[in-house]
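Sharing a structure here in structure tokens format.
Removed from the display is one protein chain of the complex; every other protein chain stays in position.
== subunit A ==
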Amino acid sequence: MAQAQTTQAGTEAHGGAHAADATFPPFATETFAGQIIWLAITFVVLYTLLSKLVLPRLSGIIENRRALIAKDLDEAAAMKTRAEEAGSAYEKALAEAKGRAQALAQETRAKLAAESDAKRKALEADLNKRLAEAEATIAAKKTEAMGHVRGIAAETATAIVERLTGKAPAPQVVEAALDQTKA
């Protein structure tokens, strides 16, 4: 088109058509059959190659990536679930151990308390027994001592009377006098 051109600018759009062909080229019907045949051949080959070779490969790449990403996400989710499970299992184990430790402590405390209780009771019983024994001994000694008091009183009374009167009273009298004072 850049050929040396001496026609005026205005005639170019209209006048040029005569030089090339009588009909407007896209409407030149004699080219239709050839173009349709070659278009059919080309398009069938293009369609076949695309649908059998290119698109499966392209879709495969995209599908592959999508599947891989989905798999990775699934795996990550599964791992997260596992981690959470492990965490909750740990919590559970910890709580269980705590519970067991507490129960053990409780049990031990109760056992020790019972043991010391029993020991204390035994000790107390022993002490009580000894106390009772001691009291019984005291009572016996007291009774015994009280028994001697009459004798001493009689002797003393006899001695006093002897000193005053120079003559020992008859024991029966003394006994009677003692009985009298006691009453």
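Keep in mind that, in the parts below, contacts are C-beta pairs under 8 Å (C-beta built on N, C-alpha and C of every residue); 3 or more make two chains touch, one makes a residue touch a chain; residues count from 1.
Here is the rule we go by: contacts and distances are computed from a predicted model.
You can't see one chain of this complex, but its UniProt record names it "ATP synthase subunit a", from the set "Spermidine/putrescine ABC transporter permease", "Acyl-CoA dehydrogenase family protein", "ATP synthase subunit a" or "Fumarate reductase iron-sulfur subunit". Although one chain is not drawn, the whole complex shows that of A:G60, A:G151 or A:P171 it is A:G60 that touches it.
Seen from subunit A, the chain kept out of the figure touches residues 1-9, 12-13, 16-17, 19-21, 24-28, 31-40, 42-43, 45-47, 49-51, 53-55, 57-62, 64-65, 68.
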